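I'd like to ask some things about the structure below.
With one protein chain removed, the remaining protein chains of the complex are shown where they sit.
First chain written, first letter: the chains are A and B, and each begins at residue 1.
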Amino acid sequence: MQASTDASAWDGGAGRLRPTGPPRALPASSAESEQRGLKRSTFENRALAYLLLAPQMIVLLFFFFIPSFRALIQAFQLSDPFGGSTQWVGLDNLAALWRSAPYWAAVRATIVFTLALSVATLGVALLLAFAAHHVLRGQTLYKTFILVPYAVAPAIAGIVWAFLFNPAVGPIAHLLHSAGIAWDPNRFPGHAMTLVVLASAWKQVSYNFLFLLAGLLAVPRSILEAAAVDGAGPIRRFVSISLSMLTPTLFFLVVINFVYGFFDTFAVIDATTRGGPAGATTTMVYKVYQDGFVSLDLGSSAAQSIVLMVLALALTFVQFRFLEARVRYAV
Amino acid sequence: MVERTPVLDAFAHLILIAGAALVCIPIYFVFVTGTLTQQQVLQVPMPWVPGDQFMANVATAWQKADFGRLFLNSLVVSAGIVVGKIALSLLAAFAVTYFRFPFRMTAFWLIFVSLMLPIEVRIVPTYEAAANAALPWNAIVDALDLQGLARTITGRELTLTLDWSLVNTYSGLILPLIASATATFLFRQFFLTVPDELSDAARVDGARPMQFFWLILLPLSRSNIVAMAIILFLWSWNQYLWPLLVTTEKSMSTAVIGLRHLMPSADAAPSWHVLMSATLLTLAPPVVVVVVAQRWFIKGLIDSGK
Partner (left out) sequence: MLNLFRSCFFAALALLLIQPAQAATTIELWHAMSGALNERVDELADKFNKSQSEYVLKPVLKGGYDDVVNSMIAAYRARQHPPIVQVNERGFLTMLSSGAILPATELMEKAGHKINWSDFIAPVATYFTKDGMMMAMPFNSSTPILFYNADHFKAAGFDKPASTWPELEAQLYAISKKGVSKCAMVFPADWEWSFLENYSAIEDVPYATKRNGFDGVGAEYVFNKGRLVGHMERVKRFLDDGILELAGQGINPGQLFIAGRCSTVVNSTAAHAAVEAGAKFNWNATFLPTEKDSPAKNSTIGGAALWTLKGHKDEVYKGVAAFYNFLGNVETQVWWHKATGYVPVTQAAYEAAKAQGYYKDKPTREIAVVQLARGTPSDNSKGFRLGNSAQANIAIKEEIQAGLLGQKPMQKAMDDAVGRGNEVLRQFEKVNAGKY
């Protein structure tokens, strides 16, 4: 993912990258702006900037901001789904959530689910990307295989995983039983959570793998060769060089995985466990759908969406602030 | 790297094989189910070995759901979304990283926020927006009573409200799905890693921003663009809820909807074998895209990595 740089950045032996030549005397404001996502050297053409932004903003206005506003405003209303009667109830819907034990259970489930999912996904993808980058033969074949899950519609993926692990008829469940594990996601909340994490991670590993591999391939061979000449083995090179050059990608993926776990996993959960047993795998996003789509409780669903959005934005903001500070964009 | 690391090589291969297997076992089962008959499918446990009904089931699935037309629609819609989204995002990311202007960060966060509310949660108002794209205009007309104004000025009854319906159209299928920021975020990350020397040099040479964009930035971004294109193509190919809502004509439906409709409802005879072979059919184009795009993707990386 990174653009090419100069081979003399490898300091040979100490195992760390260091900036080429004397440190640049960056004016304070530029250092700040680089942290805020702006290049040091910018163009001065404001009108052009607005013009470039316009198409995206217009589409967003019509098809995101306006509909979202209309959807979320229902958080402060008690409305009949057909739009016939609407009463303003202020913060009542949000207060009801605060008092609702099932809602807090969903919050807990979400935290557990998203953390487990992120760790599993990034861990497996990194391992696979390292391996795929290392081998010379069969790369294309392996890559194709690993990318396939992303092609499967989430609903289908869920059904297939549910089937494979079904305690009555699933082949993998059968294997687990023969190994002495009393696998039953219909009865044990822990098993059900494991199942949804597995099924969700399965789909997301491809995405992570693709970008990690792209990142690894973009590490300049010259640096790696220099390190090899100095005696660093493949694993050492990976850990010291590639990983630190991968930080922008890793940061991107952490945010994306996190957004995925928070927002895009409804279909998989619906197909594998339906939020059960007894609500054990009902995450916040699953509850939003359940309450909005099945129960037609638009007020509560909108209130929950707001909470979800605010939470996600807050956490992302924190990630930008603290993690991005560690990201090395320029070398 | 000319070194010999046989142990690590073997280990790496092992990991990859395990990874590929893990990834493919579910697909393998989709395949096996698609080759069985109705009776065999209902057997518990299901056989691990494929049956012989592959072509028969594929033919049934193709006919039942009229897949020819559905595939075409899915292709058009996915292509539209890929092109549209990537184009908009490249421009927006360029603006937000290479230009200094008031409200720059606000714009970025506004764009970023669109990741935080998936379409399913705002589906009803989005449908209303697609059913009449001129709704905001109409709201303004009503709020300011522009029709009343027109009446007083011209003395005639004028209809200023518009009705622009995107239901059952390709634009209706494409536009609302373009409205989110994943690609912008990715390109922004990438642009931030492009060395400043490049844009410095461009400015010194008197290049205008768009020249820098076309001649330098875009070629550098090739591999990211291809990666994003793969991801977006697969994502839009698999969209279900929005296409379901915005189409009522069978001729405008997409492949995944056709697939879902084959899914047996609780009250009917389960035809999983037909469903699974339809799944394989629906999987085929994305897989082809992945395989083909992969070569470009590697090429792009090799070219730009020097």
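The rule we apply is simple: contacts are C-beta pairs under 8 Å (C-beta built on N, C-alpha and C of every residue); 3 or more make two chains touch, one makes a residue touch a chain.
Treat the numbers as computed from the prediction; the structure is a model and nothing was measured.
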* To do: Sort through A:91, A:115, A:169 or A:182 and give me the one touching the missing partner chain.
  => A:169
* May I ask which residue of B:32, B:82, B:96 or B:123 touches the chain that does not appear here? => B:123
* **Touching residue (missing chain; options A:47, A:179 or A:294)** => A:294
* Where does subunit A touch the missing chain, residue by residue? -> 78-85, 87, 102, 158-170, 185-187, 271-274, 276-279, 290-291, 293-297
* May I ask you to list the residues on subunit B that touch the chain which is not drawn? => 38-39, 42-44, 123-124, 127-128, 131-132, 165, 167, 241, 244-245, 248, 250, 260-271
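One rule holds for everything that comes next: only the chains that are shown with their structure count from here on.
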* Asked: Could you state the distance in Å from the CA-based centre of subunit A to that of subunit B?
  -> 17
* State the interface residues of subunit B toward subunit A in the complex, per the touch definition above. => 1, 3, 5, 8-9, 11-13, 15-16, 19-20, 22-27, 29-30, 44-46, 48, 87-89, 91-92, 94-101, 104-105, 107-108, 110-118, 120-122, 124-126, 128-130, 133, 135-136, 175-176, 178-180, 182, 184-186, 188-196, 198-200, 203, 209-210, 212, 220, 223-224, 227, 230-231, 234, 237-238, 240, 256, 259-260, 279, 282-283, 286-287, 290-291, 294-295, 297-298, 301-302, 304-306
* Structure fact -> So, in the complex, the side of subunit A touching subunit B is made of residues 1-5, 33-34, 36-46, 48-50, 52-53, 55-57, 59-60, 62-68, 70-72, 124, 127-128, 130-132, 134-135, 138, 140-157, 160-161, 163-164, 168-172, 174, 202, 205-207, 210-211, 214, 217-218, 220-221, 224-225, 228, 233-235, 248-249, 251-252, 255-256, 259, 263-264, 266-267, 288-289, 292-293, 301, 305, 308-309, 312-313, 316, 329-330
